[in-house]
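A single protein chain has been removed from this complex, and every other one stays in its place.
So, chain A:
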Amino acid sequence: MKRRQFNKLLTGVAAGIGLSTALMSGQAIAADDPLKVGFVYVGPVGDHGWTYQHDQGRIALEEHFGDKVETTYVENVPEGADAERVIRNLAQSGHKLIFTTSFGFMNATVKVAKRYPDVKFEHATGYKMADNLGTYISKTYEGRYVAGYVASQMTESNKIGYIASFPIPEVIRDINSVQMALNKYNPDAELKIIWVNSWFDPGKEADAANAMMDQGVDVILQHTDSPAAMQAAERRGKYAVGQASDMSSFGPNAHLLSVVDEWGPHYIAQTQKVMDGTWESHAMVEGMHEGAIVIPSFADSIPADVKAEAERLVAGIQDGSIHPFAGPVVNQAGEVMVPEGEVLSWEELEKMNWYIQGIDAELPK
């Protein structure tokens, strides 16, 4: 009995605090304070990959709105029990729009969103939604297709390396997209895949790059976030493709192109909606057409005709006339998944868990 009363008391106190903060935030809006926008990062802002690029988006947001917004970020947040506390503390400290930028924050974001119905949440790369929780993801596979084409033309050994993080749909989709380009432009080229089971581990990424180059690989692609593979390729006179951010400075000779995530436009657009009161929950998928995926430059080492074709691919993907997964798409068993004349839909790409024909490897189970 006593215990229950104690709990009641605590709930009462908590409700009281909640009420008073609600009143305070009401006043805050009336006083036209800046909109507080929070960001939760899985890596350090200096990773020069995924998190760095999200932070560039945050900086773009600040530059766009000036003193109408106030942004906060928490970096290196583990995808475990800590995430919920960090997200909750952001919501509790008056942030009205919170971006959680890694898949592993999904359930934590869902839990906090339930407790803070008047705060808007956006979770990157996940699939759970609520009235105040939307999702957003980039079509990295579009850029990866162009990278696959350039790699298919630049390789001399016909061995292309791919450093992969985790076998989730996003990563499998991008490997397949590269293979689609190889099947079309250089079927003799072979894709060698190494799983490092990490998004950011410069040591492991460099080891994987070196192991592949030992096996004759001369172009390295990566779906991990550090520039370690780019640096390894530079040291050994091979080529590499940058991921998430422009990595040209890490391999002046090795760098062919970078597939860059531009989060700024998304962050600016969603913040504007929250300011206008028009924000609604959404599952947003953006790519080259929306400017969310960008290839800032092609290296001078790429021959002019290859560069011209790559630029044609970019233009085609932007206007929708080219789709990386244009049929026929055949799986490893030889089954036609999409016939000629059709393309794989986003619904199918979203949960892709199979390799296409041409990949000589098994999916890690």
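Here is the rule we use: a residue touches a chain if its C-beta (ideal position, glycine included) is under 8 Å from a C-beta of that chain, and two chains touch if they have at least 3 such contacts; residues count from 1.
Throughout what follows, contacts and distances are computed from a predicted model.
Q: Considering the UniProt annotation of the chain absent from this complex, which name among "Cytochrome c oxidase subunit 1", "Nucleoside ABC transporter membrane protein", "Nitrous oxide reductase apoprotein" or "NADH-quinone oxidoreductase subunit K" applies?
A: Checked against "Cytochrome c oxidase subunit 1", "Nucleoside ABC transporter membrane protein", "Nitrous oxide reductase apoprotein" or "NADH-quinone oxidoreductase subunit K": the hidden chain maps to "Nucleoside ABC transporter membrane protein".
Q: In the whole complex, not just what's shown, which of A:P167, A:G216, A:G316 or A:G358 touches the removed chain?
A: The one listed residue touching the chain not shown is A:P167.
Q: One chain isn't shown here. Among A:L90, A:M247 or A:L313, which residue touches it?
A: Answer from the full complex: A:L90 touches the omitted chain.
Q: If the hidden chain were put back, which of A:A81, A:A304 or A:A333 would touch it?
A: A:A81
Q: Counting contacts across the full complex, list the positions on chain A that touch the omitted chain.
A: Chain A touches the missing chain through residues 7, 10-11, 13-14, 17, 38, 44-45, 72-82, 84-86, 88-90, 92-93, 103-104, 107, 127, 166-169, 172, 197, 350-353, 364-365.
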